[in-house]
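One structure is given below, represented as C-alpha cells, and several questions about it will come after.
Shown here: the complex without one of its protein chains, the others still in place.
Then we have subunit A:
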Amino acid sequence: MSARYQVIHDTHYRYDSPVSLAQQLAHLWPRPCAWQRCTEQVLQISPTPTQRRDEWDVFGNPLTRLAFERQHEQLQVVARLQIEVLPRAEPQFSASPAWEQVRDALTYASQPLSGELLQACRYRFESPYVHLKQRFVAFSESCFAAGQPMLLGVQALMEKIFSEFTFDATATQVATPLVEVLERRRGVCQDFAHLMLACLRSRGLAARYVSGYLLTRPPPGQPRLVGADASHAWISVFCPTQGWVDFDPTNNLRPALEHITLAWGRDFSDVSPLRGVILGGGNHDPEVQVTVMPLDEYQV
C-alpha cells in the first residue's frame, strides 16, 4: 500500500523596505529516493528571478539557485508537489550490530574504506548546528549500554527525547544552541532532530538530518485546514548491516508512509527550505504556510 499526497509549501516575505539585490537557495524539490515517486512538481516564484539555476548540491539534493537583481518589496516562493510514498522494508532492530562495533567500523584504522562507509562518515562530525559535547554522551548514556544493538539504542534515544521534551513552537528559534534546548527541555522538530544527531555523533555514530513534511490529522470532526501544517525534520542513522534507518524524535515513530522526504544533509543549514542573503529589506519575518493533503481528499 502506498500513499499519495498533494503538498503546497508557500513562503512569503513582505519586506519593510525595498530589497535591491537578493540571492536565495531553495531546497524545495524532493530528492529522488527509492521509496518516493514525484508525479508533479512546480515552483512558482514572484517576482520573476533574474536568474534561476536548478542543480544538485553536494549531498545529492536538488537545489534551486535564485537571484533577484531588480528592486522588490515582496518575495513569494510556492512549491507544489504531488508525490507518492511507498512502503520501506522494516529493519531488524535486534539483529543490528552492537553500537560500539558500528562506531569502530567508522573510525580510522589505516585501512581502505568502502564507498558506503565513506558516505556515512560525512555525517559523523560537527556541523554548524550540531556541536559535539560530553553532555550529549551523558544524556544518552542510559540508551546505549555496553553491547546494546545499535538500532535498539537509537530507538531508546528517540523515546527518551520524546518523553522528556515538550514540543513548544515558541521556545526556540532557528539559532537556539542545543545546550539551551537540552536545558529547557523544549523545542521544535528541528531542535529534537539536532539534539538526537548530537547524541549519536558524540558517540561516534553517523546520522544525518532529514528535511521534509508530515501528514497531520485535523482534530476529530474538523476539516483539514489549508496551510495549517509545517515543514518537518527527523533523522536517519547509518547501520552497516541495515543501511540508513529513519527516526522521528518529535513524534516517537519510524517514518513510513506519512513522512515525505525532501532533502538530507549534516543539519538544517545544509538543507534549509529557503535561505539567502538580501541587500536592504529591513525586518523580514516570512509567512510560511504548508499544506499536506492526501491526494484523494485534495481532488474532492
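In this text, a residue touches a chain if its C-beta (ideal position, glycine included) is under 8 Å from a C-beta of that chain, and two chains touch if they have at least 3 such contacts; residues count from 1.
As a convention for this text, contacts and distances are computed from a predicted model.
Novice: Name the absent chain by its UniProt protein name; which of "Molybdopterin oxidoreductase", "TatD DNase family protein", "ABC transporter permease" or "Sn-glycerol-3-phosphate import ATP-binding protein UgpC" is it?
Specialist: "Molybdopterin oxidoreductase"
Novice: Would you indicate which residue among A:Leu152, A:Ala230 or A:Leu295 is in contact with the undisplayed chain?
Specialist: A:Ala230
Novice: Using the definition of touch stated at the top, determine which of A:Ser110, A:Thr170 or A:Gln222 touches the missing chain.
Specialist: A:Ser110
Novice: In the whole complex, not just what's shown, which of A:Val78, A:Cys121, A:Ala171 or A:Leu295 touches the removed chain?
Specialist: A:Cys121
Novice: One chain is left out of this view; which of A:Ser2, A:Thr50, A:Gln74 or A:Ser142 touches it in the full complex?
Specialist: A:Thr50
Novice: Can you list where subunit A touches the absent chain?
Specialist: Subunit A touches the chain not shown through residues 11, 13, 20-21, 23-25, 50-51, 57-59, 65, 67, 69, 107-113, 115, 118, 121-122, 124-126, 128, 132, 134, 137, 174-175, 190, 202, 230-231, 266, 269-270, 272-281, 284, 286, 288.
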